[in-house]
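With one protein chain withheld, the remaining protein chains of the complex are depicted in position.
The block that comes next holds subunit A.
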Amino acid sequence: MELDGLLLARVQMALTLAFHILFPAFTIGLSAYIAVLLALWLRTGRDVYESLARFWTKVFAVSFAMGVVSGIVLSYQFGTNWSRFSVAVGNVVAPLIGYEVLTAFFLEATFLGIMLFGWNRVPPRLILVAASLVALGTAISAFWILSANSWMHYPTGHEVRDGIAYPVDWLKVVFSPTFPLRFAHMLTAAYLTTAFVVVATGARHLLAGRHVEAARIMVKMGVGMIAIVAPLQLVIGDHHGLDTAEYQPAKLAAMEGHWDGSKAAPLVLFGIPNAAAERNDYEVAIPNLGGLIIAHEWGGRYPGLKEFEPKDRPPVLMPFFAFRLMVGIGVVMIAAGLVGAWLMARRRLFEARWYLVWQSWMWPSGFLAILAGWTVTEVGRQPWVVTGILRTADATSPVVAESIAGTLAAFFVIYAVVFGIGIFYVNRLLVRGPTPGTTAAAEEPLTNRPIAAALPGGRDAIDAREGQP
């Protein structure tokens, strides 16, 4: 059997990206949350904020380490797997990545040292400064990576000579038209993801009757965040969709399963896109509603897939279903936020067990929505790696397929084992919960090995479980 190097390289990239995105998605929000907790502690002097900050710092350290090691892989993969990409658009995209390293990576990695290990070496105020700089670094990192990614989706500010892109206007390169909303959409998604993990953790402890004071703060802060940010994300997402309609119509048609642009567009609720027959099988659709959402006009039209040559069409199945998954999760998230806000207003948030049980299972929602969203946007960009400039099939490296197959297998096994164990340890930490009060914290200070803290936590949790009848 002939190995398909292109397919193997794509699978490898998808695998390493999908694993990687989980960690920054979480740590962008978590670092900001820790900075807020530290600020609240310094302002109010309440011990519970300190123990919460220390608790989440341990979780952060573990997640961040996994983000670092999986991210370094990516910075080299542009060259190892996509060397023609790195030449064709290196003049334009590489400086954006360079700025990410210079303005974000060093900031995060260096001040992480103080944020984790500085507790007995520097005053608390400096810990807050370090945590804020780490949070700032993670957001700056997102800024540059989304800038580069947006340029790949809809390049501007460049010219192409002999298949090589050259920069003409850096402002237009950095702030390409789809960038502002894409960045806002991702950042908001990261904060939402973290909020759901925080609420789920608080809810679990409340349900178990442990760490009640801290758990209430987690639930309250998280629900407040979700109630504001989840509906906001709907607005941002809608506008981002309008960007897609304007700049990437083929992707939008694939997301919507929209084939025939000559008719008023329905909203396809369900169906199985059939690329060969150019229609959806088993379609359930609401007439005209699609046009209303996209064109903001009853009976509105927008291009269908048939209007694009088959060689320029993205695959339909994955964007179509991933988009529905993302939107579906988003709707549940908004419901979680609004119901929570309503309960909070009626002062029943901590008593409504059904709500806490529901939230305790919502922790993966942000991660799933992000994976689904990235599937939509990246698969929807195909067959291009840089729209209009370079096709994915032309971007590969001169590396034999056997090499890629071998490393793909290694990535698969090693990532599954290493990150599987890491996620298991994060869960142990979450189950253990915060250690109460500063006195306890002084006797058992934040260990310099963040994961080491998981050990007693994990044992406690296991003992507690075994102790129960």
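The rule we apply is simple: a contact is a pair of C-beta atoms (placed from the backbone, for glycine too) under 8 Å apart; a residue touches a chain by one contact, two chains touch by 3 or more; residues count from 1.
FYI, contacts and distances are computed from a predicted model.
Student: From the list "NADPH-dependent 2,4-dienoyl-CoA reductase, sulfur reductase", "SirA family protein", "Cytochrome d ubiquinol oxidase subunit 2" or "Amino acid ABC transporter ATP-binding protein, PAAT family", give the UniProt name belonging to the chain omitted from this structure.
Tutor: Matching the unshown chain against "NADPH-dependent 2,4-dienoyl-CoA reductase, sulfur reductase", "SirA family protein", "Cytochrome d ubiquinol oxidase subunit 2" or "Amino acid ABC transporter ATP-binding protein, PAAT family" yields "Cytochrome d ubiquinol oxidase subunit 2".
Student: Of A:Leu8, A:Leu52 or A:Val92, which sits in contact with the chain we cannot see?
Tutor: Checking each option in A:Leu8, A:Leu52 or A:Val92, the one touching the absent chain turns out to be A:Val92.
Student: Looking at the whole complex, which of A:Trp41, A:Phe78 or A:Tyr355 touches the chain that is not displayed?
Tutor: Per the contact definition at the top, the residue touching the missing chain is A:Phe78.
Student: Touch as defined at the start, partner being the missing chain; which of A:Leu7, A:Val235 or A:Ala410 qualifies?
Tutor: Residue touching the absent chain, from the options given: A:Ala410.
Student: For review purposes, identify every residue of subunit A that touches the missing chain, sorted by number.
Tutor: Where subunit A meets the chain not shown: residues 61-62, 65-66, 68-73, 75-76, 78-80, 83-84, 86-87, 90-92, 94-95, 97-103, 105-107, 109-114, 116-118, 120-122, 166-167, 170, 397-400, 402-403, 406-407, 410-411, 414, 418, 421-422, 425, 445-452, 454-455, 458.
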